[in-house]
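What you see is the complex with one protein chain gone and the rest in place.
The block that comes next holds chain A.
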Amino acid sequence: MHKLLTDNPGQKMLMLGNEAIARGAIEAGVAFTASYPGTPSSEISLNFFQMSKESDLYFEYSINEKVSVEVSAAAANCGVRSMCVMKHVGMNVAADALLTLAYIGVTGGMVILTADDPFMFSSQNEQDNRYYGKLAGLPVLEPSSVAEAKEMTKQAFELSEALGEPVILRTTTRINHSTGVVELGDITERKTKGDFIKDPMRCVTVPAVSRGLHVKLLANLAKAEEIACTSPMNRVDGEGTLGIIVNGVSYSYVKDGLKDLGATDKVKVLRLGFSNPLPKELVLGFIKGCEKVLVVEEGEPFMEEAVKAVAQENGLTLPICGKGEHLFSRLYEFDPKMVRNIMASCFELAPVPSQSVDTSNVPEIPNRPPNLCAGCSHRATFYAVKQATQGMDVIFPSDIGCYTLGFMPPLSTGDFVLCMGASTSTSAGFSTVTDKKVISFVGDSTFFHSGIMGLMNAVFNNHNFTLVILDNRITGMTGHQPNPGVDMDEMGFEGYNSIDIEGLVKAAGVKHVSVVRPYNLKKSIAAIKEAVEFEGVSVVIAKEKCTLYAKSLKQLTGKKFQVNPDKCKNHRDCIDTIACPAFTTEGGRVRINEEMCAGCAICAQICPENAILPVKK
């Protein structure tokens, strides 16, 4: 049985934050779940997916975040508890649905999880999604620990039903990817079926209806604020005339820091777990007793500005600090020492002396950037594209996935990366206003997610570029989740259909479509040359399973290769043009790390001396 389905209340378990959230949803009786995978939220979806295979929980990998919110919104409007899970930028994709769903509301609890990524460990920006709560007029809950993440997920469902509105559960990477001890609670029985009661004056958002729904939304928001003022998710610790207002993971840094500074009797702390709408009465009561307040929040001054507004409305003139010089930054994530030091300087407390070692005489360590894996077919495709376009001035828009790493030399096949699916649409803009050839890259999952829209747009508007679809038969970067092109039978799952990318592209009206196996360089280069010569939109589908995925399916059967030192004349074309991580150098000569070699044979096809040969066993 899946460990998160364990029905043993009181048992203590070590859980990843994302597991705790999935468990919280199970304890709340969630019955309908949907997600498009995105780090740092991916393990929540993965656990739902696994549990759906051994229980009556419904889970789907939706084609994108907007679809995941829409399918869940319908289920929640049939009285079924629903949850959808996404990374912060996924919320941008879902925002169209989200903002009007706030007007319609829900009849069953609905929780939308957004996993923000301060410092951008695996993201293209570090936007602060608390603003979506403000923008949509929806409650935002923010746990401060792994254990609380589970409890707050349950509370989010209850709050959603109390208000008849979806609730945003907002985490950051340090909650999602932290691990702690969690105590199991009771599992509420899942109600997997519901009924849709027709109510056009609530559910059909024509202008006349929406005018009334906006009034309802504002009333709900006022009710939410009232609940937030007395919610145990918002609480005050300690006492003193110095005040801290804090949310999320920073609360743990504040608690540890105050202890280290010996200041627990001087500083009181208001932890806002239910942070939008701001509980104004509670905040006013807290700051009234303070001489000075420090707001500790990663990201934007979301609470700080709201707290300052409360002070202004009430004629309070105490200093309220947060972001600024010598204070907190809007950039990146916080850490315990940073928070401790800023608390000490802001409140004029004796700081804890630094014990850091002096690293001034440590030599510079060579970088270890992430790299496409040994045997990755994307590398072969990028090489083939470079060969096919030698001497040409090409712009390479790329997209979000492992293949974004192709932007690094020597492959250098990524010139513009914006957001999911933008490869296909930015290609149209580049090709229209420059006289340059444009070749763009998109992965299979990203193509389904939103890339296909830019392609259809390009066909209709008669643009001129070549799109290379890197079809590695899985969603690679986030850890091998299915997408609509995946062979689910092969993964061992029944009851799915599969969408053929080639057929889809042709049906969209693309006149020049070819499919290549990227490990065959000669044929790939020829197909790419033809596609590039075509006037109009052309598509090359480079189809080869992700090496790691193939390995996990035990399908990696290629022989390993080694450099024959007698034949090698040290041209180094292999190492210089494809940068496979399986290459090493010994005494200035190229070697292949046999442990890493995946047997793709790309380097063997490149070597001018035919010096790279299969290892004889």
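Simple rule for what comes next: contacts are C-beta pairs under 8 Å (C-beta built on N, C-alpha and C of every residue); 3 or more make two chains touch, one makes a residue touch a chain; residues count from 1.
Throughout what follows, contacts and distances are computed from a predicted model.
For the chain that does not appear here, its UniProt entry gives the protein name "Indolepyruvate ferredoxin oxidoreductase, subunit iorB", which is one of "Indolepyruvate ferredoxin oxidoreductase, subunit iorB", "Nitric oxide reductase, NorC subunit apoprotein", "Ribose transport system permease protein RbsC" or "Electron transfer flavoprotein subunit beta".
Of the candidate positions A:Thr179, A:Thr241 or A:Ser345, contact with the hidden chain is made by A:Thr179. Among A:Glu325, A:Asp358, A:Asp393 or A:Glu535, only A:Asp358 touches the chain that is left out of the view. The chain omitted from view is touched by exactly one of A:Phe49, A:Phe157, A:Tyr253 or A:Phe347, namely A:Tyr253. Only one of A:Arg368, A:Lys569 or A:Lys616 touches the chain withheld from this view, namely A:Arg368. The chain not shown here touches chain A at positions 12-14, 39-40, 121-122, 145-146, 173-174, 177-181, 249, 251-253, 255-256, 335-338, 354-359, 361-373, 402, 405, 410, 477-478, 548, 575-576, 579, 581, 583-585, 590.
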